[in-house]
Each structure stands twice: as structure tokens, then as C-alpha cells.
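Missing here is one protein chain; the remaining ones are kept as they sit in the complex.
By written order: A and B. Residues from 1 in each chain.
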Amino acid sequence: MLQIQNLHAAYGKVEVLHGISVEVPKGKVVTLIGSNGAGKTTTMRAISGMIKPVSGSVTLNGKDITGITSDKIARAGLAHSPEGRRVFATLSVSDNLLLGAFPRLTFGRERGDVPGDLARVFELFPRLKERENQLAGTLSGGEQQMLAMGRALMLNPDVLLLDEPSMGLAPLLVKEVFRIISELKGRGITMLLVEQFAAAALDVADYGYVLENGRISVHGPAEQLQHDPAVKAAYLGAAH
Amino acid sequence: MEILAQLVVSGIALGMIYAVIAFGYQLTFATSSTLNFGQGEALMLGALVGLTLVGHMSYWLMIPLVLVFGALQGVFVERIGVRPTLKTKSEFGWIMTTISLAIIFKNVAENIWGRDDLMFPSPLPTAPLQFFGIRVLPMEILVVVGALAIMLAVEIFNRKSIYGKAVVATSNDRDAAGLMGINTSMVITFSYALSSMIAAFAGVLIAPLTLTGATMGVVLGLKAFAVAIIGGLNSGMGVIVGGLILGIAETTTGYYLSTGYKDVPGLLLLLLVLAIKPAGMFGKSVIKKV
Partner (left out) sequence: MSMLKKVSVVVAIAVAAMLPTVWPNPYYIHLMVIIGIYAILLLGLDIVVGYVGEVSLGHAALFGIGSYTAGVLNFQLGVPFLLAVPASIVVTAVFGALLALPALRVNGPYLAMVTLAFGTIIQILINEMDFLTNGPLGISLRKPVFFGHHINGTDYYYIVLFALVLTLFVVQRILKSHLGRAFEALRDSPIASDCMGVSVYGYKVYAFVLSAGIAGLAGSLFTYSEEYISPNTYNFELTILFLLAVIMGGRKTRTGPILGAIIIVMLPNVLSDIELFRTISTAIAVFMAVYSVYAVATGQRTPKQLALPLLVVIALAVSGYLMQDIAEQRLTIFGVMILFVVYYLPNGIMGFLRGIVLKVKPHWIHRHEEIHEHGDNQHVWSVPEHPVTEQGYLLEARNIIMQFGGLRALNEVNLKISKGSVHGLIGPNGSGKSTMMNVLTGIYKPTAGEIEFNGKLITGASPSSIAGEGIARTFQNVQLFGEMTAIENVLVGLHHSYRHNLLDVVFHTPRCRREKNAARVRAASLLKFVGLSDLANEEARNLPYGKQRLLEIARAMALNPSLLLLDEPAAGLTAPDIKELMGMISKIRDHGITVILIEHHMDVVMSICDTVTVLDFGQKIAEGTPATVQSDEKVIEAYLGGSAQAA
């Protein structure tokens, strides 16, 4: 479904990604874990068009989407719930969600049943339904995270990119977020998940890639990585 | 007392024109953090094109054509003056380019329509109406109604239509808007088109009340700066209050002090607002997350 091959990315002169290759098969959850500064968010941004890769390729459903603008990539069917949520603060919750479906309401994606999908998102995130008409900037961190995820789902995407959905959230909310990711997995949504909480990520994922200093150091089925002693020591800490 | 009331009423029409131009500044500043230093020239071109058209058709028929012209002029300014500078590192290159375009437009207008001021035929009867001893020109009422109508139309568009929401989203967070599938370059071009269109409309509104010529836009654009800052470059409705304040301040200064000094309140208010509350009277000081 989503194929990243030999991707190089840089900020100015400094190269941050040195040729990474990741594959996200249809209906699977793939996670990208690694320490801070390893390049996880940079990878996401390079895929969704927020930054332009230096070289390499990104293919979605057979279509080459390398280096094109992010709006075109969204129209091609890739939704990105970005790091730091980045909701539209002066718009209401429902407007934020509707904007997630912008290509469906205007052009670029098949329209489908937008009101129905909106209702389904509210089912998934009841707290958002309560705050339907509230301005997104007044929501708490956890609520904004849910809004960002819901907004991405409204695209009816082929692939969903989730960038650090747990960041800055209270432990209870982190559990909630991962429960929702599980549920989405149950619905067959293809996801690429970047997380600092490696254990929880590997719990819910099918496959995992470990990113270290801009390179993939090890990858494999999630269960295998969970029991890999090196990965355990580096990323799973005292708990496991 | 009567004189004061008369001055206030005269100030209102003037103030609404300032407000409308300032509203245009806000539109582009919100989406691109730039504004058109040649906004006054957009107004001037609208008025002059309107003047030419009104010789062949009625005022009311001319308006939509001028709106289209204004939109195209805005697209031109954005493509030539703004878009290229946004790509380069220069923070304020767009100030220089929009000013250059402004002086070019002014020169071209002088060539086409000459340097003298022209009379714009009024679509409404010129006899003033009397309300409680205060004289109001029908055209002044049209200015106020027209200005409010077009600002309201844009606000409704922003709130109700998905395209309007896309524009607001771009103002909030350009990158995130792109992730939604919104073509943010096009949003910026659109906001410039809208901004110039509004200025052109303001041009045909004010033209029957004042002298129409190549130089009419300069001072208006400048005063509208003051209004935009007083009202707040980020706030919508503040410009109306700001416009009214400035309009009334000018008519009263012009009468009580001297007509020569009527341009001074604008600058003083501008400096005062920047010194005390830079975000404007109605602006919200947004703490940006670094």
C-alpha cells in the first residue's frame, strides 16, 4: 500500500535521514520506533509532503507521491495526524472534522457519505461530540489529539499516518489512544504509527522498524521485536 | 452640537471606506502574513475602470464588472509581487515589490486617464436628505450599506462555506491545512483576489463623493493602514470600529483645527496604538508556541 524506498531527507545542509526503506502493507499496522532525534517525525513529514525529500521514493497504491505538495498527497489518499496535533484553533470541532474531508467535499476524492462518517467519528470519540461547537483552541491536549485523529479519519484515507499520538497526554489518555488505535486496526485501516512509547506501539502493531540516527537498524514482526533483547534494553526499559 | 453631529455623520461614511480597505489588508495578512502596499491603487483602478464603464452602462451593471477586474488585478499582484518573494529568505521583499507595483499602476493610470481629477456621476440623487437637522447624502448611505454588505458577505463565506473554512484553516496553520488537501498557494492567491476586489468596490463607492483620479488611492491606502492596526491585523470587526474612530477624528480635526491637519490624527492614533497595545484594540495577543 505504502512503500518508502531509500529515503534521504535533510534540514538545510544537515542530512537527517540516510536512506530508509519502510513498507506498510494494506490493512496492517506498522510502527516506527526509536529514540528522540532518530528521525521519526522527519520521516512522517517527508512522506506527507511537509518537507521535500532529497532523494528516494514514496509510493502510495502504486502511485509515486515523492516530493509533491502535501495537498496533492492528501488527495491521493494519505492522511497525516501530525506531531503536536495542530488543530485549527479558531474553528469549531465539527468544522475541523469537516475540513478533514475537504477533498471529498470539493474535488480529488470520492465523496461517499460524509455526514455518516462524521457520525462514526463522534461515536469513536464521544468527548468530541460533547464539544461539537466549541473552538478547537479551547480543547485540552487529549481532546485535541482525538480531534487530530478524527480529522485524519474523515479523509477516508487509504493510509493513516499517526505521529506521536501519545505525546503530552496523561497516562489514562495514553491508554485510551491506544485502545482507539486497536479499534481502528480492527476496522482494517492501514496505519503507520510513530511512537516514543515503544512497548505500547509494538503491542498494537503487526510490524516494526527501529530508527536510529536516521537509519533503520532492525526491523521485523512486532512480536519478534518485543522479545529482541537489544530492542528491549534500548527502548523497553525497566517495565518489560 | 448640531455641527458636531454633522461632523460625526460625515465621518462615518469616510470611516467605512477606511474600514473596507483595512478589511482587505486583514484578508491577505491572515493567510500569508503579507499585505498589499498598493491597496490604495487597487481602489483607484477600480474607480477609474468603473468611470470608463459607467459611460456605457448603468452604475449597477458596472459593479460586477469592476469586481471581476479587481479580482484579476489582485491575482496579478500576488503572482508578480508576492509569491516569488515568499519563496526567498527576505522577510520584507514583498513590501518593496507591492510598492513598486503600486507606483507602476499609478503611472499607467496617469497615462490612460490623465493627471487631472475627474467627476464620477452619482447613481443616486445628489440632494441631501435631512434627519434631525443633519444633512446626509444618499450616496453616503450607499457607501455605508455597501461596505457593511461586502464585509458581511465575506464573513458569511468564511463561516458557512467549506472553501471559506479552508481559508480560515490556512490562516491558522498553513502546514496543517496542506495536510487536509487544501492548496494553500491557491488560498493565498484567492485572498489577494478578494482583497483587491473589495478595494475596487470601495473605489466605485467613494468615487461619486470625491474627486476621481490617479492620485486618489495613495492617502486612502495609508489611512487604512492606521485603521487596520487600530482594529488589529488579526481581528475582523475591529476595523469597523477603527474606521469609525478615524473617520470621525478626521472630520472633527478638519473642522475644529484646520483642514490641513486632518491627516494628523491617523498617524498619531497609529503610533499610540502600537505603543500601548500593538495587537490592536480588538486584537488578541496570541502566544505562539516556539
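General observations
We adopt the following convention: a residue touches a chain if its C-beta (ideal position, glycine included) is under 8 Å from a C-beta of that chain, and two chains touch if they have at least 3 such contacts.
Owing to the predicted nature of the structure, the values given are computational and were not obtained by experimental measurement.
For the chain missing from the display, the contacting residue among A:V54, A:I68 or A:A89 is A:A89, taking the whole complex into account. Only one residue from B:L51, B:A166 or B:L233 touches the chain missing from this view: B:L233. Chain A residues in contact with the hidden partner, per the touch definition given at the top, are 12-14, 35-37, 89, 136-141, 143-144, 164, 167-171, 195-203, 233-240. For chain B, the residues in touch with the chain missing from this view are 33-35, 37, 80-81, 84-85, 88, 90-93, 95-97, 99-104, 106-108, 110-111, 218-219, 222, 225-226, 229, 233, 258, 260-261, 263-264, 266-267, 270-272, 274-275, 278-279, 287, 289-290.
Basically, only the chains that are shown with their structure count from here on.
Considering their complex, residues 48-50, 69-71, 74-75, 79-80, 82, 84, 86-91, 95, 98-100, 102-103, 105-106, 108-109, 151, 155 of chain A touch chain B.
Interface of chain B with chain A (complex): residues 162-163, 165-166, 168-169, 171-173, 175-184, 289.
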